[in-house]
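Read through the structure below, which is laid out as structure tokens, and then see the notes.
Every protein chain of the complex appears in place save one, which is left out.
Letters are used for the chains, namely A, B, C, D and E, taken in the order the chains are written, and counting of residues starts over at 1 for each.
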Amino acid sequence: MEQLLDALRQFFTYSGFYNITFGHVAMIVVGLLFIYLAIKKDYEPLLLVPIGFGILIGNIPFVENIGLQIGIYEQGSVLNYIYFGVLKGIFPPLIFLGIGAMTDFSALLSNPKLMLLGAAAQVGIFFTFIAALVLGFTPAQAGAIGIIGGADGPTAIFLASKLAPEFIGAIAIAAYSYMALVPVIQPPVIKLLTTKKERLIKMKPARVATKLEKILFPIAGLLFTTFISPSALPLLGMLFFGNLLKESGVTKRLAETASRPLIDIVTILLGVTVGASTQATTFLTPQSILIFILGAVSFMIATAGGVLFAKFMNLFFKEGEKINPMIGASGVSAVPDSARVVHTLGIEEDSSNYLLMHAMAPNVAGVIGSAVAAGILMSFLLHLV
Amino acid sequence: MEQLLDALRQFFTYSGFYNITFGHVAMIVVGLLFIYLAIKKDYEPLLLVPIGFGILIGNIPFVENIGLQIGIYEQGSVLNYIYFGVLKGIFPPLIFLGIGAMTDFSALLSNPKLMLLGAAAQVGIFFTFIAALVLGFTPAQAGAIGIIGGADGPTAIFLASKLAPEFIGAIAIAAYSYMALVPVIQPPVIKLLTTKKERLIKMKPARVATKLEKILFPIAGLLFTTFISPSALPLLGMLFFGNLLKESGVTKRLAETASRPLIDIVTILLGVTVGASTQATTFLTPQSILIFILGAVSFMIATAGGVLFAKFMNLFFKEGEKINPMIGASGVSAVPDSARVVHTLGIEEDSSNYLLMHAMAPNVAGVIGSAVAAGILMSFLLHLV
Amino acid sequence: MEQLLDALRQFFTYSGFYNITFGHVAMIVVGLLFIYLAIKKDYEPLLLVPIGFGILIGNIPFVENIGLQIGIYEQGSVLNYIYFGVLKGIFPPLIFLGIGAMTDFSALLSNPKLMLLGAAAQVGIFFTFIAALVLGFTPAQAGAIGIIGGADGPTAIFLASKLAPEFIGAIAIAAYSYMALVPVIQPPVIKLLTTKKERLIKMKPARVATKLEKILFPIAGLLFTTFISPSALPLLGMLFFGNLLKESGVTKRLAETASRPLIDIVTILLGVTVGASTQATTFLTPQSILIFILGAVSFMIATAGGVLFAKFMNLFFKEGEKINPMIGASGVSAVPDSARVVHTLGIEEDSSNYLLMHAMAPNVAGVIGSAVAAGILMSFLLHLV
Amino acid sequence: MIFSFIQNIDTISAKVNSDSLNMVKTAIQDTVQQVSEKSLGDISFDFSKIAEGNGELISVVSMAVVFSSLALLSIFLIYLTKTLQLSVRKKREKTGEITPASPKAMDSTGEIDAAIFTALHLHFSELHDLENTVLTINKVQRVYSPWSSKIYGLRNIPRK
Amino acid sequence: MIFSFIQNIDTISAKVNSDSLNMVKTAIQDTVQQVSEKSLGDISFDFSKIAEGNGELISVVSMAVVFSSLALLSIFLIYLTKTLQLSVRKKREKTGEITPASPKAMDSTGEIDAAIFTALHLHFSELHDLENTVLTINKVQRVYSPWSSKIYGLRNIPRK
Partner (left out) sequence: MIFSFIQNIDTISAKVNSDSLNMVKTAIQDTVQQVSEKSLGDISFDFSKIAEGNGELISVVSMAVVFSSLALLSIFLIYLTKTLQLSVRKKREKTGEITPASPKAMDSTGEIDAAIFTALHLHFSELHDLENTVLTINKVQRVYSPWSSKIYGLRNIPRK
């Protein structure tokens, strides 16, 4: 009997109830919050549900390194094997493949100059990079944190895996959180920086892109961007590859597979392991909190950058050709949420002002822009500096 | 000419006809039997066809370790690479993800006390564990053999990969064989242990579970079970994750992918390699035969455990609330075969007695129960003892 | 300012514009040509689009081995991880699994003697093998080059990965190029070797195969072919496994998954990395060009072999039973293009002569034939010689 | 060369056949003997091994833990259901809604259940894996609609 | 043995509970203290780090490169469009086709856009991820039907 009690007691010391800390509780609450926001508020549910549940999985308390291979950081555990795809930057390009296979770049093709807005909004990345340096992060870490301002989950995870693997979890969580919160973060910034008259600007309807243009775009896109910044190849190569599968017209079944089962499988595996990587014992540090704060600032600066550059571009356009500066905010990417935010704001001011298709142009350009920026940061921080 | 004959003769010594042994023939017959049972008798065909054909593939005779990389145990062969997912316990949690994404836990939610039947039926595991010890297996091996009584293929493979990788093939084959044979094994045991009066008990129709309950179930399920037994996390984390994807209502496409292409791909790869791992040269040992016998006993004990515990529970219920003890047999899991067996027995006695939904409750609880048991066995046998 | 210019200049030295060579330009042109042929001419688009875009991706110029992990040959790059599946011969068997799950072997079952045509056409493999030896390739390299004459992409890649990994790219590109060019290569050879009278031969309609025959075929196919040549097991095991999933009637969902998402995912990953493996810096060698030339000859010899053997077989058949010798050309495999070519030629001569179903028999037999040949070459060149 | 080879093929195949037959015969004899020897020699019953391997201890503790996990979850679910029903009732009382007939009342006749279960039974008799179960149940639910005579609609579900 | 164990279970669970409560309490106290200490101690602002890490340099060069990449691609697309339209026009002139109204003319009323965008808006208000966007646009095209005269021109978009 005594022996039995001993065994039970010993077993208990290995249970979650025994090993729980405040950190675990805090992270479990965060996980539940993510799931709540996803289901109730419908904020990016395809990402927040897996990440949220992953946070729960990652924060079940247990005794590490006693051979049970439970935790994501324990060699040989299932989570550890899956996390390999995150840690080595394999999953993000595969997600880009799927995104390419489901993205329609028509909006951009019909008004190519809006592509510059997707470049302007990347200013948030570099502001955050500098701020992170000031706060004492190493240059590589600062670069990885900066990319949160790119508002692009896979790009952020990819760059973090190369520059600062120790912060993948924090950076991914921050990036996805703010992407989910785009409808909350962007409107005040946009309103602050635009006049009512500007917000009322109506833009000419976009023309329809031809099939040939759509086929040539991914090819040209690949060559122009990666010749300038070869380090962006893993991301942009796959993005444009997926897009060619979609637009070629002869590889429909491959495009369908890339944009459904493939991207879904990778999203599930990436989401749950990124969530689980926030294991309280390694995640709850002052740095994580700093990263979170920097992320928020980063999104605001990026939004401002896009809007202000749109206003700057308007200086060169004659009346009737001017662009509505609000669509600059879509340059941060966060596809398609930020385009929808801009559209909603447009409707609020004038119920006949449909900005959605126009906002989609800088929106998708922002994806390319931040991937290029990630490539450049990699070159500088891994090699040149 | 002579040279040619020599070359032909030499080539012949590397052919299957030259290297065949009785073992190969025996295993090929077993493989053909599996395929026959699957196609003709429709016993678990999604598993028996891959495993059966895998047995054929694994028992084509060849000369090992001469650099041709054919066999599943030869490093660098395709089968060996795929088998990695079995050997490291990666496939079973992915299958659980898919199972979670296609399982409706309503039956359990509407009558939670039936969950205890899913616990009771796990007694088969521990009986077999002890019997295996008596027969001279090491404690780790005995634990892996015991789990056959859990009547859950992925759980059995997962635990075997951690505790006794040398027996994965035998344990998996035994588990799936008996799961296929549930309609043959369970009825006599059930009839032996119940009176006709008991078998005629009608249960009140189950209420419908609300959406909120269905969403909260996987979250609560994860926390309660893995806080008690963290080692069950790889299996139960994925099971409940899949179920949340299904029930959240906002991640339908992820649930669909998890429950179709993902689980199918893993099933194909797991089935064929588990089959191929029964290579006659390493498989046909007295131990394999013992494991097979122990597996059969294990299933019977588990069935008895479930039925007897149901009768025990009835002591506490007043007339009209009593449960039909036959549904206890479904606690072994083997979803949904054992629930169907119970339902059929119910119909035989009284054609208006529909036990299926009631039997589904202990049935799915049995999945959770054996995963928890597997977790505990891992803790004890890998670390505590 | 000076510092800025320096940084820009330095960054420029890492850009594609700086590192471009004539080789890169040449390969990019080849890649564009592949994409053009796929989209405009509809030549095997499911393979030529991924390979073509892969060639573009692989020939974006960059500085290798400075830690940026861009190139397919740099350890740790995404492309390198995916290429692992090509290099270790993992992808081809998975593609065979999918092909098996979508191939209907009825044509062969209804006229089994046509299977010999699938054997005869493999003469192209051995002719090329000898020619490659003469041209100074090592025996292993020569074997890998010879298999191009098998007109079967996955088989070629599989054998190349085992015998001459340094030539995977060249061999795969050659194999797929000529498979795409089957409508151009085969007709003149067929016409040269057949008389008009022979081309007009009408064949008796094939009988319908029973379900039982269809189920037994993959099982018998596995046993007969791999007992003779066990090294063909990775390819033929998976091919027949896929076919049993299709024909068993009880594993429909597995067959569907194997023949859609699974084969598509593998095709995407294999295509893009095989394309990218043609990195100019390692690909543009005289050997690659030789391989290309040998490949063309190989296809012609294989076509001739099939046609001539059909004429030889006709010597033993009485009038009315004779086969149309053109269908011998389908024995090269290149499923189903070469069967279609034969059918079209038949229609040209006599618009009521429908050869398609007859040509499908040697066509699928050719797949089995070249896989057996690959297995034998492996045995000889990896071990016996 | 090839022709002389073809002339010799009969000799070869004859040799090959007798070779292979002998092989198979010897192999069968060897293996049967081996397995039977091993089987007899290796198996033995040693009950001391239970205590040695802590068999009883592990079994009892494990069963206790399995039971307590599932019991805990079960208690939580019972409690959850009550809380939810309570909060729903409170809400309704506040908003002055008329409380609908309790679910139990709805079940009294048993006709509906019979219909559902018959349908399920018909389907299940042809089904063989977990997914099918779920699919079927969904189908049934979808087909079940107010305007269809209670049994009629269900019987006509096309089987796949 | 098992029965005596069941009798003892209350004692165990009581012990376990107080143990676990104490654990949790201590753990919370420790962690809160730790995090707050670290937070205060570790954060500092050091602007010299910008120059040290080449922050300005990297930022300016990077922004310049991002801009030039996208500008280059944008210029190419503008040029591509012009070339394609030119070649189409030339072809038409050669074949003597009547040049159709320019796309701009078609857009003048704005009614069509309103229709499209309203439809899009309605759909988008319920959509939440990238794929849905695409699907919706497809859907919208498909939904347009012959009876809507205004949109005639749109109906001729080749459905894929």
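In this section, contacts are C-beta pairs under 8 Å (C-beta built on N, C-alpha and C of every residue); 3 or more make two chains touch, one makes a residue touch a chain.
All values reported here derive from a predicted model rather than from experimental measurement.
Enquirer: Given that one chain is not shown, which residue among C:68, C:148, C:171 or C:373 touches it?
Expert: C:373
Enquirer: Out of C:4, C:29 or C:200, point to the residue that touches the absent chain in the complete complex.
Expert: Answer from the full complex: C:4 touches the omitted chain.
Enquirer: Extract the touching residues of subunit C with respect to the undisplayed chain.
Expert: Touching the missing chain: residues 1, 4-5, 8-9, 12, 17-18, 20-23, 25, 42, 44-46, 99, 102-104, 108-109, 112-113, 115-116, 118-120, 122-123, 125-127, 129-130, 133-136, 138-139, 142-143, 204-205, 207-208, 210, 212-213, 216-217, 220-221, 224-225, 228-229, 259, 284-287, 289-290, 335-336, 340, 343, 347, 352, 354, 356-357, 365, 368-369, 372-373, 376-377, 380-381, 385.
Enquirer: Using the touch rule from the top, list residues of subunit B that touch the missing partner.
Expert: 3-4, 7-8, 11
Simple rule for what comes next: only the chains that are shown with their structure count from here on.
Enquirer: Repeat of C-E among A-E, A-D or B-D, where over half of the residue-numbered contact pairs coincide, is which pair?
Expert: Interface equivalent to C-E, from the options A-E, A-D or B-D: A-D.
Enquirer: Quick check on subunit A against subunit B: do more than half of the interface residue numbers occur in both copies, making it same, or fewer, making it different?
Expert: Copies use mostly different positions to touch.
Enquirer: Using just the Cα atoms, superpose subunit B onto subunit C and tell me the rotation angle to the nearest 5°.
Expert: It works out to 120 degrees.
Enquirer: Compute the distance, rounded to whole Å, between the mean C-alpha positions of subunit B and subunit D.
Expert: Distance between chain centres, rounded to whole Å: 8 Å.
Enquirer: Provide the C-alpha centroid distance between subunit A and subunit D, rounded to the nearest whole angstrom.
Expert: Once rounded, the distance between the two centres reads 40 Å.
Enquirer: Send over the residues of subunit D in touch with two or more other chains.
Expert: 54, 56, 58, 60-61, 64-65, 128, 131
Enquirer: List, in ascending order, every residue of subunit C touching at least 2 other chains.
Expert: Touching at least two other chains: 7, 11, 250, 253, 260-261.
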